[in-house]
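All protein chains but one are shown at their positions in the complex.
Order of writing sets the labels: A, B, C, D and E. Residues in every chain begin at 1.
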Amino acid sequence: MANTEKKVLSRKTLNRSFHHWFYGHLTAFSQEHMQTFGYLTSMLPIVEELYDNKEDQEKAMKTYTAFFNTEPQLGTIIVGITASLEEARANQVNSGSDGDVDDTTINGLRAGLMGPIAGIGDSLVVGTLIPVILGIALGMSDGGSPLGAIFYIIVWNLLGYFGMRFAYFKGYELGDKAVGILIGAQGKAVRKAIATVGGMVVGGVAATWVTVKTSFRLTNSSGKAYLVLQDKLDSVYPGLLTAAFIVACWWLMAKKNISPIKVMLILVVVALIGVLLGFFNPGLTY
Amino acid sequence: MANTEKKVLSRKTLNRSFHHWFYGHLTAFSQEHMQTFGYLTSMLPIVEELYDNKEDQEKAMKTYTAFFNTEPQLGTIIVGITASLEEARANQVNSGSDGDVDDTTINGLRAGLMGPIAGIGDSLVVGTLIPVILGIALGMSDGGSPLGAIFYIIVWNLLGYFGMRFAYFKGYELGDKAVGILIGAQGKAVRKAIATVGGMVVGGVAATWVTVKTSFRLTNSSGKAYLVLQDKLDSVYPGLLTAAFIVACWWLMAKKNISPIKVMLILVVVALIGVLLGFFNPGLTY
Amino acid sequence: MANTEKKVLSRKTLNRSFHHWFYGHLTAFSQEHMQTFGYLTSMLPIVEELYDNKEDQEKAMKTYTAFFNTEPQLGTIIVGITASLEEARANQVNSGSDGDVDDTTINGLRAGLMGPIAGIGDSLVVGTLIPVILGIALGMSDGGSPLGAIFYIIVWNLLGYFGMRFAYFKGYELGDKAVGILIGAQGKAVRKAIATVGGMVVGGVAATWVTVKTSFRLTNSSGKAYLVLQDKLDSVYPGLLTAAFIVACWWLMAKKNISPIKVMLILVVVALIGVLLGFFNPGLTY
Amino acid sequence: MTISWIQASILGIFASLSSMPGMAGSTIGNYTLGRPLVGGLVCGIVLGDMKTGIAAGVAMQLVYIALVTPGGTVSADLRAVSYIGIPLAMVAIHAQGLSATSANAADLAKSMGTLVGTVGTVLFYGTATMNLVWQHMGWRAVEKGDFKKLYAVDWGYPWISHLFFSFIPTVLMTHFGSSAVQALKTALPMDGIPMKTLFTVGALLPCVGIAILLKQIVEGPLDFIPFFVGFTFAASLKLNLVSVTVVSLIFAMIFYKLDMAISTNKQPVASSSGGAVIDDDEEEEDI
Amino acid sequence: MTISWIQASILGIFASLSSMPGMAGSTIGNYTLGRPLVGGLVCGIVLGDMKTGIAAGVAMQLVYIALVTPGGTVSADLRAVSYIGIPLAMVAIHAQGLSATSANAADLAKSMGTLVGTVGTVLFYGTATMNLVWQHMGWRAVEKGDFKKLYAVDWGYPWISHLFFSFIPTVLMTHFGSSAVQALKTALPMDGIPMKTLFTVGALLPCVGIAILLKQIVEGPLDFIPFFVGFTFAASLKLNLVSVTVVSLIFAMIFYKLDMAISTNKQPVASSSGGAVIDDDEEEEDI
Partner (left out) sequence: MTISWIQASILGIFASLSSMPGMAGSTIGNYTLGRPLVGGLVCGIVLGDMKTGIAAGVAMQLVYIALVTPGGTVSADLRAVSYIGIPLAMVAIHAQGLSATSANAADLAKSMGTLVGTVGTVLFYGTATMNLVWQHMGWRAVEKGDFKKLYAVDWGYPWISHLFFSFIPTVLMTHFGSSAVQALKTALPMDGIPMKTLFTVGALLPCVGIAILLKQIVEGPLDFIPFFVGFTFAASLKLNLVSVTVVSLIFAMIFYKLDMAISTNKQPVASSSGGAVIDDDEEEEDI
């Protein structure tokens, strides 16, 4: 009964699967099932091509009804990996052999990867890469220029689309061998390198775009200022006040576990007190 | 006769001991005994608390009449270590046991540590850390502003006081285990890191605060200068002449073993010749 | 018949040999024999001193009629090495012993070293060191000043002469032990370090001395320019257009294997099209 | 400046596309259209004042530069920030007669946008909850083996959730909100404490955005160093951000190689001489 | 400008506190009050011209920025520099009619301060020698077991040494020295060779201070590199010193990690494959 013809997924099917994921990973999001439906629509073309009879298809699809959630960009690699595993399983089924790829393998791997990749992806893609591109784009938006926004749209979408495409096909190609690369020593070193770029660019963004300035000054009787606090502070270290406020916010959140929203409220209080004391003054008039 | 109750130095006594050292390590300095009396006054509260009878106290104090000298800031750790060893010895004595902490151990350790720590401390604390803080403070003294001096007083004294406090209690806590940390691989790497900061800041201090300028210029018949040597030199490398003089002084001292005072005398001669040749001219008038 | 007196090359002879090489390594160059005649004239004083009888001299000189070509500056070390090997061979011959230094050894070593050293020397000395010195010198040539050229002449010739001298005598001293140093791990690390300096300085040279500018601008009806492309590009990254052209040229040569001359021709075409489109305009008039 | 029904509807569509679970996929939707920088461009075009739109977008982008939504935990809703906050901020800037590219306009935008964004998180939870209805239909289809229906569940029905939680709120708030904002001018004078505080808060808010980023990057005190070096490059040397990025690459390369050197180094050590040196990587963070 | 007995006495007390073996402990005394930067502030306040005091202090601080006194080897005495040299320099600056913050005033201060500082080392040796008397009393107390007496020996009696070697010299030299300095003006004209040389020497002296620091840091030619990079940052990029420090931190971090990588690396190598690679750290210095 063994069918010796080995099934190989067509490029066209893989493309469809990828695009289903690219578009639909979050569209039907709920707190309960998160990306599960996105996953199902991505696997559907795969399953339809691999299994000729309805029953096998249903059985295969059931695998992917298990809960799934990860960072969608980097997570594309998991979809690619399961495409490859599904292919292997289909060939087992067709050849009637008792292979080692089954429901448990696939879902174990999916569940094992989705956590780490959510962490890495959220911090590297959403938390570092996007802010870096945004930071650069902000620098091109001087005077209300649309250049920055256009730059961001193009660069991010090219990186996003082709990066995810690359991840999908790399995942398909490597199958479960992809796991090592994502989590091994080299992966760690790459993350360290990206974090370095991220740290420096974020510093640059802070210095370029955030400006906390005090209006405090001491004037003598004739009205001439003999102490302009802001200038003194900047002569110590340019941007000192800005840096101090950022570090203070970081400290409240990271060391005191205060939520961002509460920190914002604290800033409102600080602003009010500062305004009352004459430390802050935006200097507005009609 | 063994007394099972283990003696533990009270926080108050350790504090007193620390403050005696903080204040008095050098006050009665002489070339012969150097910091020995400072050490004695630091150990006195310890010894008084640990030993109830006068005889034991005298015996313990005798240990610390041995010559002692090290860099006082970093050296605080040694005082902390001996406080801990003395405690151990007192417990041996009280329990009547033949312990392994005795005069020889303590003085061996004191003598073994005071040399390296003098070297490390003199070069890192007095030779690098203080110049770095001073260098930064100089930058805040523009136009005769007291900001720099105040900055130095505050930063150095906070670092000095709490740093020494930390060293004392770390030493007490770790006992003789502290030795490894000070001299091991990590200690070396930390020193390398500090030396890097030191080197760069000293370079910055030199460029910001030292200015050697030549007044040499060639003028044509109508009095217009067609060669201003200082400008030419700065276009090659800003501060070239300053850097050259510094390296020359370094070379005389480091490679020719000429003492700083002799180098200063050489500079007097160089200045005289330079003035006579018109290379140097401070350009003063009443 | 063994002559126990060991021959040692005199300093004077080594000096003559070195100077013959320093001057004559390429003077009689042909595509067929390249540096062979330069090598022969360098070895002649050596051979004449080591062998008293004509026959031995002829035999020794024959060794060096084998083809030789390498990067001449760094290659000096090979001449030094063979001077030392020839000395060893002469002592074997004179003592009548059957030593292990013969024609084959010497020419094997010469042939084995000349390739790698040509590669290293061409890229490090001619391709990195000289451009770095030239780059610095260019910076001193502002406004047609001869300072840069004079700087280059002095620095390069001092480095060249004493560097080659050092290589020669180091080669003589180490004999065949020199080989390891040139090719081992430390040699590789040194090359990496030099390449880093090279890369950064070349970047500096490019930014300082190469200027590709577009004259493209959009003007409104009243003639005021509302988009000056060059300014926009520089606000994204100063020197963007220059950098882009350099990378494009690199890409054509390195990735498309197009020869420099063809790339130059492409630039002529690009210039013509750019001029016609108003992208480039040197803005000349009489 | 007023916002017509048509303009409000276009903004409503963009709100639907760009929200978290939005209808354009997260790459194009939330991560592109949802970013305030892009939202500023869109609002600027729709409301016919691109300059103000982008200036307001840039200002808000800073506050939300670090917005990550791990596991669907949403601390601010970008559809509200970008397509309700920015239009209202634009109206306010016009009403107050501020120059579009002034720091004051930016501060006003930040305060307003942040308020809207924080309040707007309710829209996110609304959308996600309503999607449960369609997912329920999806499970039934799966059971029946009617897989084709999944496409409708994943790509189609959620539009209904967005009609209620993205489109309608955006249309209403931008259309009517604009007159409310106009009224503010008379109520709160510019040199009064409330407005001064509002503008000051606007200037302080991006500190939170940057601090959130920092939280992600900083694991030990040493991790502050790249941040401050970048800060110094930009603040003291006036390097622009592309240049900062270029310079940061050489440090990235160094740390990459260092990490590789240390980790390939540790392996044989670990196996041969025990765990003594293993944790020096962690230790160094504590210095 | 003259210096009254009262002003001179206050300076004398500070001299006692800040000398090496000084009465305020080395942290607060020698390393704080003794530094010419702080001395300049004190003298400025005492003599009623803070600006000149600080400017002179800054100038001298540069010459002595590297002052380390290993094992009690004192090459310049800071009590003399800070509390005799600075006051006299202030008087001279006034006498010559120089602007307090001019380079010329600084050069004058450096020359004068260095002279006084070098000569003043005799005060250090005097103090230390006189302390032998009290220490002798201390040993007797130790023998008798009268330990409480050690407090007087360590904290009290040395004040007597300082009366003779810090207080009195300072009082006399500042009080009378000021008129001597005044007389200089007529004796040595500003455009004569001696004054020109004096001022030039003043400009050159800090090179020695920096060079001493360098001597401490530089062990091989490679150690010059951080120095020159820092120099370039400040000279060519006009970075201020806090900024230089911030940037230096990333290099410090790199070298720390490199050193750790190399040393954890060497250990297993050493034990497994012999000493061949051990000394590459030293070798590199020789390049």
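Operating definition for what follows: a residue touches a chain if its C-beta (ideal position, glycine included) is under 8 Å from a C-beta of that chain, and two chains touch if they have at least 3 such contacts.
All values derive from a computational prediction rather than experimental measurement.
Peer 1: Kindly state which of the options C:V101, C:A137 or C:V179 is in contact with the chain not pictured.
Peer 2: Going through C:V101, C:A137 or C:V179 one by one, C:A137 is the residue touching the chain not shown.
Peer 1: For chain E, which residues touch the unseen chain?
Peer 2: 222, 225-226, 228-229, 231-233, 236-237, 251, 254-255, 258, 261-262, 265-266, 268-269, 272-273, 277, 280, 284
Peer 1: With the missing chain put back, which residues of chain D would touch it? List them for me.
Peer 2: Touch set of chain D with respect to the missing chain: 237, 239-240, 243, 246-247, 249-250, 253-254, 256-258, 260-261, 264-265, 267-268, 271-272.
Peer 1: For chain C, which residues touch the unseen chain?
Peer 2: Here the touching residues of chain C are 22-34, 37-38, 40-41, 44, 48, 54, 57-58, 61-62, 65, 69, 72-73, 118, 122-123, 126-128, 130-132, 134-139, 141, 143-146, 148-150, 152-153, 156-157, 160-161, 164, 185-186, 188-190, 192-213, 237-239, 242-243, 245-250, 252-254, 259-261, 263-264, 267-268, 270-272, 274-276, 280-282, 284-286.
The working rule: only the chains that are shown with their structure count from here on.
Peer 1: Can we say the copies chain D and chain E touch using the same residue numbers, with more than half in common, or are the two sides different?
Peer 2: Both copies, chain D as well as chain E, present different residues to each other, with under half of the numbers appearing on both sides.
Peer 1: Degrees of rotation, nearest 5, to put the Cα trace of chain B on chain C?
Peer 2: 120
Peer 1: Using the average of all C-alpha atoms in each chain as its centre, how far is it in Å between chain A and chain B?
Peer 2: The answer is 48 Å.
Peer 1: Using mean CA coordinates as chain centres, what's the gap between chain D and chain E in Å?
Peer 2: The answer is 53 Å.
Peer 1: Spell out, as numbers or ranges, the residues of chain E touching 2 or more other chains.
Peer 2: 239-240, 242-243, 246-247, 249, 253, 256-257, 260, 264, in rising order.
Peer 1: What are the residues of chain B that contact at least two other chains?
Peer 2: 139, 186, 190
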